[in-house]
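Take a look at subunit A:
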Amino acid sequence: MRRRRILGPKLVLAALIALSPCLAAPSPAAEPSGDIVLMAYPGAFQDNYVKAVVEPFMKAHPGVKVTYNPGGNSAQMLGLLRAQKANPQVDVAIIDFSVSRVGNKEGIFSKLDRKDVPNLADIYDEARMPGDMGPGITFDNLVMLYGPDQVKPAPTGIKDLLDPKNKGKIGFSPAPNVIGIALQIVVAKAIGVGYKAPIDPVIAELKKIAQNVQTWQATPDNYTMIINGALALGIGWNARAQFYADKSGGKVKSIVMQEGGILDMDTINLVAGSRNPAAALAFIDYALGPEPQKRMAEAMYYGPTNKKAVLPPELMARTSSAPATLAKMIPVDWDYVASVQDQWTERWRREVIPAQ
Partner candidate 1 sequence: MAGAAPPAMAADAPYLKLAGLAKRYDGGQAAVAGLDLAVARGEFVTLLGPSGCGKTTTLRMIAGLVEPSAGRIEVAGIDVTKVPAHRRNMGVVFQSYALFPHLSVARNVAFGLEMRDLPRGSIERRVTEALALVRLAELAERKPKALSGGQQQRVALARALVIEPSVLLLDEPLSNLDAKLREELRDEIRDIQRRLGITAIFVTHDQMEALTMSDRIVLMNAGRIEQVGSPAELYERPASPFVAGFIGRMNRLTAAVTASGGGRSRLDASGLSLMASRELPLGVRVTVMVRPHRIRLSARGGGAGEGNAVRARVRKLVFAGEAVQLEIDAAGLVLRVEQPTGGGGWVPGIGEEVAATWSLDDTLVFAER
Partner candidate 2 sequence: MKRAVAAAGPLAPAALLTAIAFVLPLAWLLRLSLDRSSGGGMLVDAVTAANYLRFLGDGFYLGVLWRSTWMAALASALTLLLSYPLALFLARTRSRWRGFLAVLTIAPLLVSSVVRTFGWMVILGDQGWVNGLLRLVSLTAAPLRLMNNMLGVLIGLTEVMMPVMTLALIAGFARLDPTLEEAARSLGAPPRKVLLRVTLPLSMPGVLLGSLVTFVLSISSFVTPKLLGGGRVAVLATSIYEEALETLNWPFAAAISVVLVAVFGVALMLYERAMRRWMI
């Protein structure tokens, strides 16, 4: 009796170990199979991405099952990936490019081969990451948000942030958030110095803006606060601004500032040590294809990174991929920014945020 109880599980285990090579063996055809885990943002992004990309992919590749794992914001996802570095539980991750750059350097993500990902050939140069690491799948860009009922005439750029009549009605996220960093680059351009130049005059200008700021921590976010009238002006991202503009019946609108915008993107990345790279690469290639990108643009106004994605002109105009918008983007050397980001952030913390 006692013997059997001890032997039982061992036998089962042995049988499983013996069988497992057969279970995991790749099928002779090129068609990928098995399970993969995709980690990306929770919330509305998850709902739309599952419908626009994950489910159509599984229909096209019935042998592959994709599990969507909502990992939080980009930094939290990087944290999870760091913790699993020795034994990754995730195969593909979609995170912000400013964070995926860190992952690329730490060896958390793998380089992509064009043979495995043919769609790479059609990706905009702006969406390419150095060394053929995971490229951008969606474009977004920095915009100025405003409430059309409160700001008349409509704002045009940095000067509206400095206008005393907007005092106490402005809200946006300061550095180290990408919005604050990006705004600093735009302000540098507005006062006619490059963002690589000494930043004292830029900080001085930001301190003037700071005096008009109501909150650095808009809750739940500044889009909503503009809609309900608690704020009049803010800095945010185009895709969400378009989404909220529709949802609120135009109570929040957005413009690309006259000084220019900053391009942002989410990248899709192959996790180094993925246990099913074939299926993971198939998914990445699919996600970079024109059709899924078009569906994401339709659902959430994310600009496609695939040149071959064709959108109706009026939709195209509202995404970052519109040629007119792309033309206004300020080119940024993100390696440089990464190297000075901590210094910038310290100046914001000490001088900009406390400015009254």
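Here are some notes:
Methods note: a contact is a pair of C-beta atoms (placed from the backbone, for glycine too) under 8 Å apart; a residue touches a chain by one contact, two chains touch by 3 or more; residues count from 1.
Regarding candidate selection, all candidates are chains of the complex that A comes from, given by their letters.
Just so it is clear, the model here is predicted, and its values are computed rather than measured.
Touching subunit A in this complex, out of the candidates 1 or 2, is candidate 2.
Contact residues of subunit A toward candidate 2 in the complex are 73, 75-76, 78-79, 82, 98-99, 101-102, 105-106, 168, 173-174, 176-177, 214-217, 219, 229-230, 338-339, 341-342, 345-346, 349-350, 353-354.
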